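The structure appears right after this line, and notes come after that.
The other protein chains are all here in position, but one chain of the complex has been omitted.
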Amino acid sequence: MIYREAGQFKSSYASDQAVFPIRQDRIVVGLAVAAAVIAVPLVADEYWLQAVLIPFLIYSLAALGLNLLTGYAGQVSLGTGGFMAVGAYSAFKITSAFPRLSVLVAFLLAGLVTALVGLVFGLPSLRIKGFYLAVATLAAQFFLLWLFNKVAWFTDYASSGTITAPPRTVASVMVTGPAATAPVRYLTALAFVAVFAMIAKNLVRGRVGRSWMAIRDRDIAAEIIGVRPLRTKLLAFAISSFFCGVAGAEYVFLYLGSAETLAFDINVSFLVLFMVIIGGLGSILGSFLGAAFIVMVPIFLTNVPHLLGLAMPVALQKQIELMVFGGLIILFLIVEPHGLARLWQVSKEKLRLWPFPY
Amino acid sequence: MREPTSPPPVASSTPLLEVDEVSVRFGAIQALDRVSLDIVRGEIVAIIGPNGAGKTTLLNVISGFYHPTAGQIRFEGRDRTNLRPYDVAALGVARTFQNVALFKGMSVLDNIMTGRLLKMRGSFLLEALYWGPAMRQELAHRASVERIIDFLEIEAIRKAGAGTLPYGLQKRVELARALAAEPKLLLLDEPMAGMNVEEKEDMCRFILGVNDEFGTTIALIEHDMSVVMDISDRVVALDYGRKIADGRPDEVRADQGVIDAYLGVSHA
Partner (left out) sequence: MLELLYAVLVGPVKDMAGAPAFLAEVIIGGLAAGLMYSLVALGFVLIYKASGVFNFAQGVMVLFAALTLVGLMERGAPLALALLATMAVMGALAFAIERVVLRPLVNQEQIILFMATIGLNFFLEGFGELVWGSNVKRLDVGIPDSSFMVLGVQVNRLELTAAITAAVLVAVMAVFFQRTRIGRALRAVADDHEAALSIGIPLNTIWIVVWSAAGLVAIVAGIMWGAKSGVQFSLSLIALKALPVLILGGFTSVPGAIVGGLIIGVGEKIAEVYWGPLVGGAIENWFAYVLALAFLLVRPQGLFGERIIERV
């Protein structure tokens, strides 16, 4: 009853094409945003921010990037970890070479570098399709990580082989480095992912998104209609890599503090792919839902046995985690290939009718 | 770089499309064998022939999906033989497909909007912000797509997922998508296949309407002879990759070669 849209008529195409055409949605989203920006930093404790919310925001950004490439444009990629690494290492080099440059700009530049790298590795996509392309992206993943490992220039010749986020301020507030507080880092990550999500949403509901989906659904018919395949696919790789690059930079600068290539290995690629599948391929909301889910499972597994009074050794937890991830992937693909996002849509449909059954 | 978008006007006596001794070979199979035909502006041409005669291959060659192994194709007087499909589309050729190639992951409205992709000049940055000119352009295209939706009477399903529609409606949506490109030449591959009598009547009405109101030249592959007789100005018959007849509907229907082809008289 509450969620009825009766009486809300659209008298222009503009209002019909709005992102949240239903008034109730707008209210809820408004409240959520207010909560995220104002309430959370005040209320949440260090653990929640550091272990849950900040990585959630960063992974959401990476999942968003991968979703654009794999969910909307249909190009399977197993190279997400490698692209995130490009973002992280570029941001490191840029901030160390230009100490006076704003760290926010450094992130964006790192994203640009990653976009260029993504373009290069996306070139094979014209001739190679489907999971052959996945193998090509594996080449990107392994090669890039090897490169960052071998060439000491990337770590500024650090003997430990790690890159460390230098302390930087924005408007005299410490944003990165050991002195940066969790709420500040949280808000920075939130700002980035909010802006990028908006951009992604605008892209997918317009010309660019439609060309991507056309290529994904029927690439030959798309070409005959006038879509230029190479251009469309390369754009997808570039934009997706941009997102993943910024996420990678954030991963080191706003979350880990310092990292080596291991932080970006093939498991990260799989993790982000799981987020996208479980959250929902081809859905902006899905990227967030999937990221939230994947971030929460280990937390859940750590804490629930504790609450129940059982002790679970770390190794066992890892094994169960793997089994849960794998099992859930299969479950979702069988039951709802469109992921949590579709489940969310379906429950909204039910909510429309509530309390009536149909 | 893009080709210049408007070529100098051609004399109106030049046919819109000239297929000149076109042959297409797949390995040992001669799919088209020295086929020549002209399509004049504003006419409706039906392409008929038994299965495997090469009708879809002919459309594919015109679309640029296949390139002929011999022969030439001219559009508005200019050689267009080896263009890629998206360049052919940019010239003003739109088509529908035998097996309904809708984008199943998108809504009906979005599917039809993809038909307008060639007309959208985007500033990528403005699109990312959905602001100003980008938004106005999107809304303008939406308005013209809505006109087509009205014309084809599919308002009720515009937000439905394209994959959920019954076959007849899918074909209509495909037609809408082709029309959205405002083509000069519309190629229809068996637009009435699998439809009942009512649906066929509707489709005939739409096709004739498109030809009347927008002046679009239409070439369609069709098996139903009554439809062919009703709506086409001219009929071309193919058999085993060769053109065996070309003329007014009643002439072609009476042609002995065509009758033999359909009845399956053995070829020496």
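Chains: A and B, in written order; residue numbering restarts at 1 for each.
The rule we apply is simple: a contact is a pair of C-beta atoms (placed from the backbone, for glycine too) under 8 Å apart; a residue touches a chain by one contact, two chains touch by 3 or more.
Because the structure is a prediction, the values reported are computed rather than measured.
Checked against the hidden chain, the listed residues A:L108, A:A194 or A:I220 yield one contact partner: A:I220. For the chain left out of this panel, the touching residue among A:A51, A:A139 or A:V297 is A:A139. For the chain missing from the display, the contacting residue among B:I39, B:A53 or B:A101 is B:A101, taking the whole complex into account.
Contact residues of chain A toward the unshown chain are 76, 124, 127-128, 130-132, 134-136, 138-139, 142-143, 145-146, 149-150, 220-221, 224, 266, 270, 273, 277, 315-316, 318-330, 333-334, 337.
Everything below uses one rule, namely that only the chains that are shown with their structure count from here on.
Against chain B, in their complex, chain A makes its touches with residues 13-14, 17, 199, 202-203, 205-208, 210-211, 213-214, 216-218, 220-229, 282.
Within the complex formed with chain A, the residues of chain B that make contact are 63-65, 84-86, 88-90, 94-95, 97, 101-106, 110, 113-115, 117-118, 120, 122, 124, 127-130, 134-135, 138-139, 142-143, 146, 177, 181.
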